[in-house]
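What follows is a single structure, written as C-alpha cells, with notes after it.
In this view, the complex is presented without one of its protein chains, the others remaining in place.
Chains here go by letter, A, B and C, matching the order in which they are written, and residues are numbered from 1 within each.
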Amino acid sequence: MNIPTITSIVTSFNEASDIKTITFTYPGDVSPGQFFMVWIPGVDEIPMSVSFATKTMKGITFRNVGDATLALYQLKKGDKIGIRGPYGNGFSLKGKHLLFVGGGTGIAMLALAIEQARKKKLKATVIIGAKTKNQLFFEGRMRQCGATVLVSTDDGSTGYKGYASELAKHVLKEKHIDAIYTCGPEQMMKTLLLYCKTIPFQASLERYMKCALGLCGQCCIGKGLRVCLDGPVFDGTVLKKIKDFGVYHRDASGRKILF
Amino acid sequence: MNIPTITSIVTSFNEASDIKTITFTYPGDVSPGQFFMVWIPGVDEIPMSVSFATKTMKGITFRNVGDATLALYQLKKGDKIGIRGPYGNGFSLKGKHLLFVGGGTGIAMLALAIEQARKKKLKATVIIGAKTKNQLFFEGRMRQCGATVLVSTDDGSTGYKGYASELAKHVLKEKHIDAIYTCGPEQMMKTLLLYCKTIPFQASLERYMKCALGLCGQCCIGKGLRVCLDGPVFDGTVLKKIKDFGVYHRDASGRKILF
Amino acid sequence: MTDLATTISALQLKNPTMLASGIMDEDVGSMQRMIDCGAGAIVTKSIGLHPREGYLNPTVIELEYGILNAMGLPNPGIDIYGKEIKALEKTKIPIIGSIFAANAKDFVTLAIKMQHFGANAVELNVSCPHAKHYGLEVGSDASLLREIISSIKHQIHIPVFVKISPNIMNLVEVAQNIKNAQADAIVAINTVKGMKIDLETGQPILANKTGGYSGKAIKPIGIRCVYDIAQNVDIPIIGVGGITTGEDAIEYFMAGASAVQIGSAIYYRGPEVFKHICKEIDLWLRKHNYKNLYELIGAAYL
Partner (left out) sequence: MTDLATTISALQLKNPTMLASGIMDEDVGSMQRMIDCGAGAIVTKSIGLHPREGYLNPTVIELEYGILNAMGLPNPGIDIYGKEIKALEKTKIPIIGSIFAANAKDFVTLAIKMQHFGANAVELNVSCPHAKHYGLEVGSDASLLREIISSIKHQIHIPVFVKISPNIMNLVEVAQNIKNAQADAIVAINTVKGMKIDLETGQPILANKTGGYSGKAIKPIGIRCVYDIAQNVDIPIIGVGGITTGEDAIEYFMAGASAVQIGSAIYYRGPEVFKHICKEIDLWLRKHNYKNLYELIGAAYL
C-alpha cells in the first residue's frame, strides 16, 4: 500500500519571511534529495523535499505560496497531516570538494545532502541564493555542519549582489570543484549547467505531481522521464539532452507553461 | 491461490473390479489421510484421498460410482486433470501396534498411513473388508510393506466371512492394540468405535464437499466441524459426541440422508 | 471493552459482526459454532421454496486476492431448512433468514415461513450474480423489487433487509427505491461478477463459468457502495465485502454501516475471525478514545 500515513506536527518553526520548517514523527530511512507527498486533508496533497531527518522524525521546509502551503503554514503542534514516501532517487555524492547551489527554497532540499557530505568528511561549499535578505534561511544550519557558506541576494541586501549562478561562476573559477549539486529556479540551474562544462552536475527538478508513483505521467520531462520516480535528481548529461529543461513545465491540465 | 493445477495422467492401473489407481505428476508433501480436490474439466470436481505419494508423483484410488469417477476411470496416459490440495488433517499415528480397518475403498485412504507406520517400525495389523473377492485391492501392497493383512468379505468369497468390524472385534480380543485407524462405510466405523472402548480411535469421514477450503459449510458435522478442514480424520472422543456420525450425511442441497 | 453494541432497525446486536449469508450456515451446528466464535448475528444461507442442488463443482476457488464462487443457491428448501432455524430457538443472537425467489408471491411465502420458524429478520437476496431468474434479475427491476418489499412488509412484522449488488449502475436510485418501499435496512454488497480461466485447459474453472468475487480484493468496492448509499439515502446499512480485520470493519462504519457481515474472512482467519475482529475493533476504539460504535458510524461523510 502506498497511501498517506497520518502523523502529527511536532514542531513548527519560522525560518524566514513566509518560510517554515515543520517536523513530524515518521520513521524510516531517507536519501538526501528524496521527497514526500504531503496530504493536508480537505485541501491538497503536494510534493515536499525532506529537509530534516532522524530515524524517527522527519521535516519539510517550505514557502507559503498557495492553498496547500498556506494550510501547512498554519498548522500547529498536534495537527494532523498525511505523509507517503519517501519517493525519488536522491543525489549521489562523488568527489572531494562539492559545490551546492540552492536558489529560493532549493536550499531546503539540498540541506540533507550537504550534511551527508560533511559527515563523509567531504569539503562542501554552499551558495544560498535569495531574492532578498529576509528570505534567506539555513545559513546557520549549513555553517554548523562545517560547510563554507556563501550568500547571494538579487537586491544585494546581504552577501553577493546577483544571481546564485553568477556567484557560482566565480567560485568555479577560483576553486577546484569535483561536482555540483543544485536546486532552485530552473533557468538558474540551466545557466549553471552551462558554466560547469565537464564537471559532474546534478540538479533537482520540480514538476507538477499527482501520483508520485511513476504511473500517471503528469510529471514527465524529455522522453518520458518521470521526475517523481526517475528523478527528481538528474545528471547534467541527461539534462543537456532534454529540451524542456529550463524552458517549460506543465500545469495540472498538461498545458506547457514557459518558465 | 487455491485453484486446480493441471497435470496429466502418468499411469492408470486396474486394482480390482471397477477400481483403479491413477498417478500423476504433482510435487509436494502429503500427510497420510489428506485428500485432493480432483477436477475433471467439463465434468465435476470431487474429493479423493491420496493413495500414493512420492516427492514428485501422487496417486488416487477410486471406485467408479458415478459421472466423475467414471470420467476418471476412462482417462488415459497423458489426459489432463486438475488437482488442488492436499487438504485436511491426516492421521496421527501413536502407539506400537496399530490396527487399520479399511472397508470398501477405505483402504485407499489408509494405505499411506500404514506404510508410514511400517517405515516408523510400528507393528501394523490391517483388515481389508470388501463385499466380495473381486472388489479386494491393496492386499499385496500392504503385505509388501510388512503389515499383517487380514481380509474379510461380506459373502465369504475369500478370508473371514462377515463385516470388517466383526473381524476387528476378534483381533481386538486376541491382540494388544494401541490405536485403531479406520476408513469405510460410516456404520461400520461407528460399530468399530463401540468395540474399541478406551483404545485411541481415529476415523476418516466422507461428506459432500464443495469448497474444501473450510468456507462454504457444505461438509459440516456436529457443531460446525468441517470435514474438509477440521477433518477428514476425527478422534473417537470427538465422534462419540457427534450425533450425525453413522446416522446421516447431507446431499448437495443440504438435505439429510440417512446412511 | 468498549461498547460494541449496535442496532439495526428493531435488532439489537451485542457486537456488529454478523455471519454473511452462504457461509457456514448450512445447518444448526455450523451456525451454533459461528455464534460460539463470537458472531453478533447470523444470516442463514439463502433459502428458496424448493430444494436445489446448486451447480456442480468447482463451485469455489481462491484467487490471488479474493474468493470466486458460483454455488447456484443450493438449499434444502424452506420447509426442511426451517428445522435448522427452529433448533436455534434458544440462542439470544439474532437469526436473519436469507431468502430468494423470482416473484413477490414466493418471497412472501418464504418470509412468512422464516418468521414462523423463528427468524428475527429476513434478508432478501436480490443480488446473487450467478443464479438465473433469481438474484440480480430481481434486484435490478425497480418495480418488481418495490412490489416484493411492500408485499412482504404487509405480511410480517420482523424487519426486512435487502441485500444489493455492486453490479448495478444506479446504486443510489435503487437504494432510494428500497427505502421508499419501507425496507428496514440495506445490506451492501453481494459478490462482484468475476471469472477465472485455467490457462492449461482454456476453460473457466467454475462449472458455472462466471461467479461472484468476494474477499479482500472487493473491499474498496463495498466501501464506496456503502458510502454512496449512506450519503444519499436515510436507511440503516449493513456493510459486507472483504472485511478481514477490525480496521476493515471500522472503514465500513466510517462509510456509514451500522453493522458488518463477514464471509470470506472465515477462510483467511478461521471461524474465530468474529472474536478477532471484535477485539481489534475494541482496541482501535480505545486507542482513539471512542466509547462506542455509534460515534463512528458515518464519520466519513457527517
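A few notes on this one:
Criterion: a contact is a pair of C-beta atoms (placed from the backbone, for glycine too) under 8 Å apart; a residue touches a chain by one contact, two chains touch by 3 or more.
All values derive from a computational prediction rather than experimental measurement.
Hidden chain, full complex: it touches shown chains A, C.
Per the touch definition above, the residue from C:D27, C:D106 or C:E251 contacting the chain not shown is C:E251. Summary of contacts with the chain left out: across C:L4, C:A20, C:A41 or C:L68, the touching residue is C:L68.
Taking the whole complex into account, subunit C touches the unshown chain at residues 63-66, 68, 136, 140, 166-170, 192-197, 199, 202-204, 209-210, 213, 216-218, 220-221, 223-225, 227-228, 247, 250-251, 254-255, 284, 299-300.
One chain of the complex is left out; on subunit A, the residues touching it are 1-4, 6, 37, 39, 41-46, 80, 82, 84, 209-211, 213-218, 220-225, 244, 250-256.
Everything below uses one rule, namely that only the chains that are shown with their structure count from here on.
When the partners of subunit A are compared with those of subunit C, no chain appears in both lists. Chain centres here are Cα averages; for subunit B and subunit C they lie 36 Å apart.
Shown for subunit A are the residues in touch with two or more other chains, of which there are none.
Of all residues in subunit C, none touches 2 or more other chains.
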